[in-house]
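To start, the structure itself, in structure tokens.
As you look at this complex, bear in mind that one protein chain is not there, while each of the others sits in place.
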Amino acid sequence: MSLHTDRPRPPFERLLIANRGEIAVRVIRACRELGISPIAVHSDADVDAIHVRQADASQRIGPPSPAESYLSIEAILEAAHRSGAQAIHPGYGFLSENADFARAVADAGLTFVGPPAETLASLGNKLAARRGAESAGVPIVPGTTVAVDDDLDGVAAIGFPLMLKAAAGGGGRGMRRVDAEDGLGEALVAARREAVSAFGDGTVYAERLLAPARHVEVQLLGDRHGNLAVLGERDCSVQRRHQKLVEETPSPAVDLETRAALFDSARRVAGTVDFHNAATVEFLLDAERRHYFLEMNTRLQVEHGVTEMATGVDIVAWQIRVAAGDTLPDAILQPEPRGHAIEVRLYAEDPYADFRPSAGHLTVWRLPDGPGVRVDAGVEADTVLRSEYDPLLAKLMVHAEDRPAAVDRLRRALDETLIGGVQTDAGFLRWLVDRPEFIEGAYDTGFIAEHWPAGQRLGPEEASLAAAAAIGMRAMEPATGGPSQPAAAEGSAWGRTARLEARRG
Amino acid sequence: MSLHTDRPRPPFERLLIANRGEIAVRVIRACRELGISPIAVHSDADVDAIHVRQADASQRIGPPSPAESYLSIEAILEAAHRSGAQAIHPGYGFLSENADFARAVADAGLTFVGPPAETLASLGNKLAARRGAESAGVPIVPGTTVAVDDDLDGVAAIGFPLMLKAAAGGGGRGMRRVDAEDGLGEALVAARREAVSAFGDGTVYAERLLAPARHVEVQLLGDRHGNLAVLGERDCSVQRRHQKLVEETPSPAVDLETRAALFDSARRVAGTVDFHNAATVEFLLDAERRHYFLEMNTRLQVEHGVTEMATGVDIVAWQIRVAAGDTLPDAILQPEPRGHAIEVRLYAEDPYADFRPSAGHLTVWRLPDGPGVRVDAGVEADTVLRSEYDPLLAKLMVHAEDRPAAVDRLRRALDETLIGGVQTDAGFLRWLVDRPEFIEGAYDTGFIAEHWPAGQRLGPEEASLAAAAAIGMRAMEPATGGPSQPAAAEGSAWGRTARLEARRG
Amino acid sequence: MSDFEVQVEGQPVEAAPDVRLLLDDPVTGVGRLIRGDTAIAVIVEGSGSDRVVTLRGRRIAVSVRSWRERILAEAERAAASHAGPIAVTATLPGLVVAVGATVGDEVEEGASLVTIEAMKMQNEVRAPRAGRVIEVSVEPGQTVATGAAMLRLE
Partner (left out) sequence: MSDFEVQVEGQPVEAAPDVRLLLDDPVTGVGRLIRGDTAIAVIVEGSGSDRVVTLRGRRIAVSVRSWRERILAEAERAAASHAGPIAVTATLPGLVVAVGATVGDEVEEGASLVTIEAMKMQNEVRAPRAGRVIEVSVEPGQTVATGAAMLRLE
């Protein structure tokens, strides 16, 4: 029953984390708490990164390019070998759903913190997963259950708008919207070409586009002994181009009946594969609260933290423990979620320029803390952001007694957040928490496209405040440049500068 | 039932916080989440302090000396008047238990976030509170229930060692231990003199010294409509000279039967006074788990955060709401604590020199975050610590599935903590979490005195590591002083310096 | 302070009159804008006349010039105002995945010249005006930083 005391020793002595950024830090923390020595890996771009500093040791795995480092099965296995690790945690992204990697890890005699390679292979084909779910009695989005051939009439019969999806895609990649029959042929050719180029497999299937719809997913945790815990649902409908920005649990759109149906479907889908690990079954929910299976991911999800806050279950620690063969206790098999949790993702992206990636030097990095706030960050002040990797800087999570209190807490936490040097989406998130649709929980996957213009213009109030700030700063500085003692200094800030300079001297 | 949505508007428009440091920041956060505009106060020493920066506005209340600023009823009321606040939150310490202050606030037509002045007056006399508890059928520590006069035989009959306590004292102040009869007369004279000088009241009473004993307290929350919530107990036995260093909930020493008895006694004590607010009833627990009433504090306690983590109840928000007349909902009247929470206090004190206060310039201030960690801080990097005020820098709290997991999480959190420029007790706390007594929860109020020598000596391993660090730094620097590009720089740290310098230039 | 001319994102702007700046940390430029009883956290970065103000999460380019700086800048602009060739620069850092023009091509305004991939997304860099390509200095597979010159148009 206890998380730690019923083990005479840690599940592994050393564990290699085949990832970077905030998720590597998250796994390092779980290792520390379990008594495992965490080993990091790094590309040449990350020699100085926060996940490298927090680990006991770090192995170089190659140049900055992900293909030659974090995506290199060979480099990761060599690093595991050199470090003496007994297990590998893949995080999310990179190699986390790569069946070849899982097989290579097992072949090297190491434990893969994830499902068997065969499970990854079968779920990796979204079309096969779709057929599996249908045969298990789970509703799927109306569309084809076999690959689309050149019979355009059969596809058109699904109805428009529809989505063409790559069977080998997933996680929001390899998708193309078709609005009318006359664009179908051209779109199909393009979708196949993209699928070949991105995934090496041109198989494409078609689904009706459900709108308005919400994206709701169910968190699972399974052990090697057939026990399956259902840890609640998450609503991830605030998306932009299928990229999640906000996640919360419970879903404001899910009532008791819908929740029971979602959980039943999630269990059925999980039953179609040999599975132990953390996993997520994703659904679309239409306006009538009917749900439709989308895909199942047998890895840790970015947004696992909100479920941890609501249930009190440490998903990452248990992921490692079930990999070592431990049995899930009753307290986890019958979880009792409490209150409401919301996560927002802080991205190095410019929401005022269509969420274009930004880069640069993080000069100010002030994140909130205090009651009900959790920050999982992958950067710190003075980090230089590079464009090779995912733009996720940190996840800001709040937990409170109920949803209105959680929204108020999120607003407070965002007001405490101050980031300098790099454009982030923090301003978009702050805007979001004041929107009536968000406050009421009445949003769907089209919310951002509908309400946030691609190039949000600067308002006159912001412009005049920014002008006042810049003038205020210039007026405080001596005409010759750099700061020094002004005639009438405000507060003791200049005194602090003097102290800083003295310390450096 | 909902924390926020059942109110059409915030409980107050503006609230003045008559305090500083971490507790002022805590109340500011509660205000923000409730939609209240928080107004700070500051002495001249705090013009630049973190609580001043986080508030909407701050009122100057006097020179650095507490007596002329944070303890000045007149200055605080003037500040409230100037700012247009409708309510005053006193935090803890300072004026929080001052009946004259509570009366003056009420007379000024403002709401005091606390109990009526009469309640503070009657509980402020510890001897009267002792009599009240006894008459309510609550066990009290054996001793006198009237003031000690010059009948030394009557006092000696209590048995030695015993404690002489000032009736007007409390919170660990105004206490004197007497080990044998022959020191009694002299001790009584000294205790009375100290009581007069510290509290203006020489009344002293006597209690048998219970040892070994644990310090266990019960958290209450009452509204103006007669509802009383019992939010669980806290174990605060890791103390040094009656100053708490570590608090946890639930108490490792309390079984179901003891808990029921403690809660019953706490309710009885609360019933002796007209009370609405957060409050704490403190008990000693002897080796046979018998409990004895010590005192009742009708204010926010430093350690309220662990109860918030375990119950999910925002005590400060509800303190403000009940002050505005709101009714406690059923979810709070029947709380369901979950998991285990521990707080450690980060003090500017030198544990290697008998916990002597330290001061100076905080150069490094790196606190942990991630799952199950909460930090309530009153300082930030570059804060200059002064000796006028309480040395509490921050409270580090963890919450996990059970006590062993919470201890492991606390160890991880302390390992992430790095503070430079000022000696703190962080090293003592890190030592503590590896002690078998602490890991097993088998400690009492004498633990520190018994196991931590006043002048802990530096071990040879630490000395040789410190030497290696200092040599390593000198070897990296050019012979002429200040850092510049060394021949074989490690990592890219020197590159970062160059960037910093460039930014400043 | 009326001797400063302010432009925000290229447009002349009057500073909010009832606001003052309290600077909390001159090293990072963190401060608060005080207006009556409310405070708004800001960061002011940059030096001289070119500042970036971070306000409510948005980085806003602000030019603050004294009259002297303004006259100097105008003189410089006048000297450089002949219609010469222009450089097409990278608008974001990333990997060049396609170059859509070669030397000698006549391109329309808005034509896609270079495709840059950054963080899983492909972004087009387009011609700012019509013209003839006189130099191409990037090729697919190469990484570029923001502002890197990639082509020149005549």
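Labels A, B and C are assigned to the chains in the order they are written; within every chain, residues are numbered from 1.
Simple rule for what comes next: contacts are C-beta pairs under 8 Å (C-beta built on N, C-alpha and C of every residue); 3 or more make two chains touch, one makes a residue touch a chain.
As the structure is a prediction and not an experimental result, all values here were calculated from the model.
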Which displayed chains the unshown chain touches: A, B
Absent-chain contact - pick from B:V47, B:A211 or B:L418: B:L418
Contact residue for the chain not shown (choose from A:E207, A:D382, A:D408 or A:D425): A:D382
Residues of chain A in contact with the chain not shown: 37, 39, 48, 53, 55-57, 83, 382, 504
Chain not shown, touching residues in chain B: 173, 352, 356-359, 363-364, 366, 386-387, 389-391, 414-415, 417-421, 423-430, 458, 460-476, 481, 483, 490-491, 493-494, 496-497, 500
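Basically, only the chains that are shown with their structure count from here on.
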Separation of mean Cα positions, chain B and chain A [Å, integer]: 37
Contacts with 2+ other chains: residues of chain A: 363, 415, 491, 493, 496, 500
Where chain C touches two or more other chains at once, by residue number: 24-25, 27
